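In this view, the complex is presented without one of its protein chains, the others remaining in place.
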Amino acid sequence: MIDFVLPSLGADMDVAKLNCWLVKPGDTVHKGQIIAEVETDKAVLEVECWDEGVVEELVLAPGPTRLPVGTLLARIRPLEGAQPRSSPKVPAVEEAVAGQPTRPAPRHGVPSPPVRHLAHQLGVDTARVAGSGPAGEITREDVRRAAEPVIGREQRVKASPLARRLARETGVDLGIVPASGLAGLVTAKDVRAMEQVTPAPTDLPVETTEPEGRSETMRRAIARSMAHSKREIPHYYLANHIDLDRALRWLTAQNEERPISGRILPAALLLKATALALRETPDLNGHWVDDGFRPSDAVHLGVAISLREGGLVAPAIHDADRLSLDEMMASLRDLVNRARSWRLRSSEMSDPTITVTNLGERGVETAFPVIIPPQVAIVGFGRVVDMPVAIDGQPAVHPVVHATLAGDHRVTDGHRGGLFLDALDRLLQEPEAL
Amino acid sequence: MTDVLTQTRTITYREAVREAIREAMQQDDRVFLMGEDVGRYGGCYAVSKGLLEEFGPERVRDTPLSEAAFVGAGIGAALGGMRPIVEVMTVNFSLLALDQIVNNAALYLHMSGGQFNVPLVIRMATGAGRQVGAQHSHSLEGWYAHIPGIRVVTPATVEDARWMLPTALSDPDPVIIFEHSGLYNSEGELPEPGAPVDIVSSRVRQAGSDVSLITYGGSLPKALAAAEDLATVGVSAEVLDLRVLRPLDTEAILASVSATHHAVIIDEGWKTAGISAEIAACIAEQAVWELDAPIRRVCSAEVPIPYARHMEEAALPQVSAIVAAAREIVG
Partner (left out) sequence: MLRIRRFEERCAQLYQAEKIRGFLHLYIGEEAVAVGVMEALRPDDAVVATYREHGHALARGMDPKLVMAEMYGKVEGCSRGRGGSMHLFDASTRFYGGNAIVGGGLPLAVGLALADRLEDRKRVTAVFFGEGAVAEGEFHESMNLAALWHLPVLFCCENNLYAMGTALARSESQTRVTLKAASYEMSAWEVDGMDVVAVEEAARRAAESVRSGGGPHFLEFRTYRFRAHSMFDPELYRSKEEVEKWKERDPIDLLDQRLTADGILTGEERAAMEDEVAEEVEAAVAFAEAGTWEPVEELTRFVYSEVGR
């Protein structure tokens, strides 16, 4: 049997309507005979048959449906001895009648709307992003990573590309370089004229200009510092579970009303609660200097940030107890970006009055951190996990975070530490007050 | 100027081109010259004066005013084994032969799957500056540089005028040589004995450290003059003579800009969508982290070239504009 399909009759023809048949089943047809009329957007065209035979079946009736090229229209039984030509492949009639041309499915899945929105906000072309999610799905993290420019996110300082590159290589903060170039442009000369600003607290010198060199130097410094801490500071450890159900629900509702770029992460809640809790136990907030404790009036929260090349810095968010949640979130973001691009200020490195570490990043549930001298305490938060809890005698599953406190036993004891953790819990049950 | 080691002689650009054509025709029977008024008239710019008498009318062919036919005939003759030099009087008239150049010369190798190459050389005068009006003042070498399949060269020195032609003639593909009409009278020193030069690389005509003046053809003397002026105010300018517009020597451009960190591009074509835009794009794509200031382009104003002298001068790139652009970005 020979398949008679809708032929391609022009370079730009994809579809046509079947106008009429000029033969009926049982008719004998010859090579070159016109057996049907079709209509495209441009014209009515005659369609010829290429074989000798008898019409077996007219598969489709004339009608207004636009059929794709290749649609099976009729079947022709070849005459005895006649050589039917090999026909090209024919798409299924059902597909053809439905008007769906068979086309291959798109290669990449389309990212979900929130991810697309984030991509749009950050100016990322999702077609160029490799997805790390299941089945190659593009995640938010993929988009964020793709959005980071080579130099790192910076404020919109008007600086020449060369100046930017030099600033990055030498750790100069472009925001404080006086500009001498065309129309307020910071130029290479300006950057070179600046003294190098090294983020160098007492035990973490970071003077080298190459990232590799910095990382090595940092590791040695951390090693010295941690050894010193464990030798000199008598640590005690306390841990607590904090139910975050109320806090996270409240946060979700808050975030619904914020644009994506302004959404608040749980980390900001934890930091704010920590800062406020310290007001109730001020003897965890300060420095051990010259064999004595010096409490601090201000709460400068050191936030431990891991660096890509390895290593850790813990610069301060100043006056963390006085910041709104939005301000806290913005500070945190800014700090992380600048830390990762080696653009911290020296004051940020030397000022923390307490440090908060391991905000669920590494995936461990409970952290037992080491106090960073000359501080006298360090707070750790593990991963938020869903756990069964009892509410009014009934079982439920709530998100729970393990909070730990390591304290310098020369300054505080378990009782004081316990008060801090209680306060922290209490504050996190009333997120509206944060 | 002569010194013990290198002989040089003073020669005009026009004489250099003539010598090049003559030597090529003497050394290879396949070479012949064809174009309007190249024979009896001696060439519109007197480049071919005396060649008809020396080589005869078969090899120095005056053509009718039929640019499409004689450029196409040049292509056909090249296909048939000759090495023609087709002279189109100016780039302004080449528009009549655009079909043959773009649809045949540039495409034959490709359309035939590599079977037929076109070893044709076309020479054209180009540029403005003598108050000859809008239809005789175009600089369209940038347009030709857009087309894959041809090569576009722009000799600016007497050495290049003398020695680019033999290299072009021995190239198996079509080469278009643009001679700025304002250069024909210019004089320069030609090293002796001399040898064919390449048609793929740029040359630093003057080294400098503060700004790269990137240019070609008729604008080279202006860039050199601007470099002199800039030196008097303490700006060390490097002058890069592109020599070739297709293929562009991007390596040289990027090397220069990476050293000086400032770029001024000078082109007598119009700025919009011209070859200066291509050069700026290359720098922005591949050397953006070397730029210490925005790129500047000094081109013809967006206007057909006027007749009145002061208006024509205002329309074309001038030395003062080059100096101003360089000073603005170097600071």
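Should a chain be cited, it is by its letter among A and B, assigned in written order, with residues numbered from 1 in that chain.
Just so it is clear, contacts are C-beta pairs under 8 Å (C-beta built on N, C-alpha and C of every residue); 3 or more make two chains touch, one makes a residue touch a chain.
Because the structure is predicted, anything quoted here is derived from the model rather than measured.
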item: Residue, one of A:Leu9, A:Leu22 or A:Leu182, that touches the chain absent here; value: A:Leu9
item: Touch criterion as defined above, residue of B:Ser112, B:Asn185 or B:Ser320 at the omitted chain; value: B:Ser112
item: Contacting the left-out chain in the complete assembly, out of B:Phe32, B:Tyr45, B:Tyr144 or B:Tyr216; value: B:Phe32
item: Omitted-chain contact residue, chosen from B:Cys44, B:Ala69 or B:Val204; value: B:Ala69
item: Touch with the omitted chain, as defined above, among A:Ala43, A:Ala193 or A:Ala433; value: A:Ala43
item: Absent-chain interface as seen on subunit B, which is shown; value: 32, 58-59, 61, 63-64, 66, 68-82, 84, 99-100, 103-104, 108-117, 119, 148-149, 151, 171-173
item: Subunit A residues touching the omitted chain (full complex); value: 5, 7-13, 42-45, 50, 69-70, 85, 87-88
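We adopt the following convention: only the chains that are shown with their structure count from here on.
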item: Distance between the centres, which are taken as Cα means, of subunit B and subunit A, whole angstrom; value: 52
item: Touch list for subunit B against partner subunit A, complex; value: 261, 288-294, 328-329, 331
item: Interfacial residue positions of subunit A with respect to subunit B in the complex; value: 160-165, 180-182, 185, 187-189
